[in-house]
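Of the protein chains in this complex, one is absent; all others appear in place.
Going in written order, the chains are labelled A, B and C, and every chain counts its residues from 1.
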Amino acid sequence: MPLLNVLLFARARELAEASSTTLTLPDDPPASVADARAELLTRFPQLSGVLQTSIFALNKTYVKRDDERVAIVRAGDELAVVPPISGG
Amino acid sequence: MPLLNVLLFARARELAEASSTTLTLPDDPPASVADARAELLTRFPQLSGVLQTSIFALNKTYVKRDDERVAIVRAGDELAVVPPISGG
Amino acid sequence: MPSPPPPRIRVRILTEPIDERESIEFVRSPLAGAISTFIGTARNTYHGVDVLELAYECYEPMALEVLDAVARETCARYAGDGDERRVTVDGRGGMGVVAMDIAHRVGTVGVTETSVVVSCAASHRKDACDAVAEAMELLKARAPIWKKEILDVVDETSGTRV
Partner (left out) sequence: MPSPPPPRIRVRILTEPIDERESIEFVRSPLAGAISTFIGTARNTYHGVDVLELAYECYEPMALEVLDAVARETCARYAGDGDERRVTVDGRGGMGVVAMDIAHRVGTVGVTETSVVVSCAASHRKDACDAVAEAMELLKARAPIWKKEILDVVDETSGTRV
């Protein structure tokens, strides 16, 4: 049962009214980023809109939307919700 | 008989050992930049090489090589010898 | 023929105002004939609405890794072969890019203030300019940094500016 650290930024942070949270996910079969996405939606239904346009970064590396099912999360990992970026 | 001020720059200035000179040119028919080029070559044979790669600026406007015969010089005009430029 | 030295690279996330001159001096080099600097500044309008200020937010540890990767990729792409004996007519070559500095500010950025600086030094002009343009494209595409325009519009329900 990995305890996953989740960081929330920008619109996701504002809507969740939190800059981070932790998720407890099943470990058999091991949980994926897709499971984390579903669990986040359950915990914060208000993120429904922003999650559609967000991608995740797992331990500071972007996870492509198509790879979320195969990207396994482990205890202590850091997962970030990345709404559309606008640096510069 | 217009008295033409001629400015010499860069390699032309070095070879002529002068940064300016004056040329007296016939005014009937009126003298052209081409006449000034010929007179400069007579006065400063050592400019032969650099003049081949130079263009002239008459009163701060470049004269195309093909226009030297039709560009009339008048008394008090300022003609500059412009060897290949290399600003920047 | 000397081979180009590894590029000097620095990336920073700053809460204080960015010193553009210091960025230029960081990249300046006797190997370089060209320095290109791009400076992003806070504009006073957003889709025609007046902007009071910008608020930047950042996932800092990842942003620093991304900016470092952006700088390294860009420097590698515009690296030279070290041959300074040839006449360059295309504004490229020689040592190529020799240094790059990227700094992004976070927090509140007032109108006209600098939000981002990318400076690059190269032997020749086009390598420096193209490397800066490419680094900015990559930064905007990849760096986990968010800009929010604080607009001069009062929300009628809450009475606060949006």
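Convention: a contact is a pair of C-beta atoms (placed from the backbone, for glycine too) under 8 Å apart; a residue touches a chain by one contact, two chains touch by 3 or more.
Quick caveat: nothing in here was measured; it's all calculated off a predicted structure.
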item: Omitted chain - touching chains that are shown; value: B, C
item: Residue ranges of subunit C at the interface with the undisplayed chain; value: 1, 20-21, 24, 28-48, 84-87, 94, 111-112, 121, 123, 125-126, 128-129, 132-133, 136
item: Contact set of subunit B toward the excluded chain (per top definition); value: 7, 9-10, 13, 57, 60, 62, 80, 82-83, 85-88
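We take it that only the chains that are shown with their structure count from here on.
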item: Chain contact graph, described as a line, ring, star, complete graph or other shape; value: other
item: For subunit A paired with subunit B, centre-to-centre distance based on mean C-alpha positions, whole Å; value: 74
item: Mean-CA-position distance for subunit C and subunit A (Å); value: 29
